[in-house]
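Reviewing the structure listed below.
A protein chain is absent from this complex, but the other protein chains hold their places.
Letters A and B mark the chains as written, and numbering starts fresh at 1 in each.
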Amino acid sequence: MSNRHRGSWIAGGVLLLVALSSLIVPALSPYDYYTPQLDLISKPPMLQGGHLLGTDPLGRDLLIRVLWGCRISLLIALVASGISVGLGVLWGATAGYAGGTIDALMMRTVDVLYSVPFVPFVIVLTVLFGHELWLMFVAIGAVSWLDIARIVRGETLSLKRREFIEAARVSGVRGARMIGRHIVPNLLGVVIIYATLTVPTVILFEAFMSFLGVGVRVPLASLGSLIADGASDMQAHPHLLLVPAAVLAAIVYCFNFLGDGLRDLLDPRQQS
Amino acid sequence: MLRYILRRVLESIPTLLLIVTIAFALLHAAPGGPFAADKAMLPEIRHSIEARYHLDEPLWRQYLRYLGDLAHGDLGPSFQYRNTSVNQLIAAGLPVDLTVGLSAIVLALLAGIPIGLNAAWRRHTLWDRLPMGLAVAGISLPVFVVAPLLVLVFAVKLHWLPAGDWVHGSPSHLLLPVAALALPYVAYVARIVRGSALEVLNTSFIRTAHAKGLPAHRILLHHTLRPTLAPVVSFLGPTTAGIVTISIVVETVFGLPGIGRFFVTGALNRDYTLVLGITILYGTLIILFNLLADLCYAWLDPRVRLE
Partner (left out) sequence: MRAGARGLALGLSTALAACSQHAGPRAAAADPAPTIAVGSAAATVQAVARTLDDYPRSLDPQLTTDIPSQRVLDDLFEGLVALSIDGRPVPGAAASWQQSADSRTWVFHLRENARWSNGAPLTAEDFVYSWRREVDPKTASGYAQALAPIVNGLEIALGHKPPDTLGVEANDAHTLTVHLMAPTPYLLDLLDQVYLYPVYRPAIERYGDDWVRSEHIVSNGAFALQEEIIGNRITLRANEHYWDASHVSLRTVVYYSMPDRAQAVLRYLAGDVQFTDSFAASQRPWLKSTLGDQVVNSPWLGIYMLAFNVRLPPFRDQPSLRQALILAIDRAALTRYLKYDMYQPADTLMPPLAGYEPQHPAWARSGQADRNALARRLYAEAGYSPQHPLRVDISTSIQGADERHFFEAVAAMWHSVLGAEVGVDESEFKVLLQNRDLKRLPLFLDSWIGDFADPVNFLQLFDSRGSLDYGGYSDTRFDALLDRAAQEPDNAARYRLLEQSERVLNEDAVYIPLYYYATRHLVKPYITGWHSNLLDRNLSRYMSILEHQGR
């Protein structure tokens, strides 16, 4: 494999490793993620003594909690990014290609959804549907597809006038086929970059939403909630912040390298 | 061009109306009211407080009353800050957010564009890997971690900069908040610019120019920059509106009297008028910046026709 893509393969491997660890290691460890040990509160990492990465404010093993957090956060990252990218690309490409009134209607809808206050929206969701985890996907998905829709629409507008699109139109390609076969593949470069940029935002957004009662229920934790809790204790117990933040940074790095590789692979213009 | 702008301005009216209506409905659908509190209050007394603010009227009447006041530019009294009107709160806080937010956007552009362009031009070298590596760190370190860290290092330990607070016309008080706010956006812009520039640089046009011996800075500035910026502009449209009004974490950590905090605490305290007022402001800014972004986009990419 080429030198350039080695990074992407390693990134993919690390992500897989993290995902697998988060599933397997907790089953193998003597510690669980929910039983408090009040005499072991917020201990820093120690290489012997069992708690490799230290303990959390309730004396629970931090490594195990972070791994459980990875489970949740990876799930959120994949599902929410998937929803938002899918919806955003479809919406933006359709609006940009259709133009005219349809474009105006679709993009003004995006403007409206942007402006609707998020906190009351989430509160109403929890009232209507209770504190369910899937609500979080809905809430995040409802918001993050908007940025992608705008970018995709913009790209579509410039793609529309390119020669190969004209050529396709002349040979009878219309509507959905045009969007699906010719426009979307040429957008992938920007879309993938943007999708990988949204991964950390989505994960941290989930931490924000736990302030509203949506998200993982206690005693479960996500990387976002672990980071938020750790940030408030940064001076006294820095490991509480550093460990989940480092894991998040690693995951984000991997997604980005993966994204670069994917883009190189899929973008027709990059294939050289 | 003028007709397009006019059309967009006209479109903004039903858009704003829809925004207000949805926000109004959502706010009133959330349980609890502004005056429910954790203290002894007989129901009759709560009722008389609510009556003072017309909250005992049927919803449609409250809605029409609000629209009527809105037409006169009156955003109503705040339910939390009972001696202060929403207009006063926004007038006090908006300049702060505008100053910090716009400075952050400008910084993001000034730093991010050159970094991204350079990274694309020298792809896969150190000029690419290192900034992009740091960029990812910038995005994955949340602002509620970076901001207190900046305060800890520069204000508490080194005493170089103030730890927070808002003093009119003092650049030293702006430095840390703007840096904390801009960091992820520098990273976003750099990455988007790099990705977009890579595509532009790969076109036959650019490759021909390079083969013909055109110097790097000419290629970059005269031929690459404009098309590269297109997705940046699309991204920045709504982002600018957001950064300007909703940078709540930066406001809290640095003690800046902006309106971002009001938006979240207002919703949590059911301060209907305050949240609606900020929503309208936000909606207007979104519409405005999206329009500006679309106009910019058309200027950058002559193939785009505004309809």
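In the analysis below, a contact is a pair of C-beta atoms (placed from the backbone, for glycine too) under 8 Å apart; a residue touches a chain by one contact, two chains touch by 3 or more.
None of the values given here were measured: they were computed from a predicted structure.
Checked against the full complex, the one of B:Ile45, B:Leu59 or B:Val106 touching the unshown chain is B:Ile45. Note on the undisplayed chain: of the listed residues B:Leu70, B:Leu102 or B:Leu149, the one touching it is B:Leu149.
By the touch criterion stated above, the residues of subunit B touching the omitted chain are 30-33, 35-45, 48-49, 51-53, 77, 80-85, 88-89, 92-93, 126, 129-130, 132-134, 137, 141, 148-149, 151-153, 155-157, 159, 162-166, 252-259, 261-262, 265, 268-270.
Residues touching the missing chain, restricted to subunit A, are 6-7, 10, 34-36, 38-39, 41-42, 44, 57-59, 123, 126-127, 131, 211-213, 217-219, 228-229, 231-238, 241-242, 245-246, 249-250, 253, 257 (touch as defined at the top).
Methods note: only the chains that are shown with their structure count from here on.
The part of subunit A that touches subunit B in the complex is made up of residues 4, 99-100, 103-104, 107-108, 111-112, 114-117, 119-121, 123-124, 127, 146-147, 150-151, 153-155, 157-158, 160-162, 189-190, 193-194, 197, 200-201, 204, 207, 227-228, 231, 234-235, 241, 245, 248-249, 251-253, 256, 263, 267, 269-270, 272.
By the touch criterion stated above, subunit B contacts subunit A in their complex at residues 11, 14-15, 18-19, 22-23, 26-27, 29-31, 124, 132-133, 136-137, 139-142, 144-145, 148-149, 152, 188, 191-192, 195-196, 198-199, 202-203, 227, 230-231, 233-235, 237-239, 241, 263-264, 267-268, 275, 278-279, 282-283, 286-287, 290, 297, 301, 303-305, 307.
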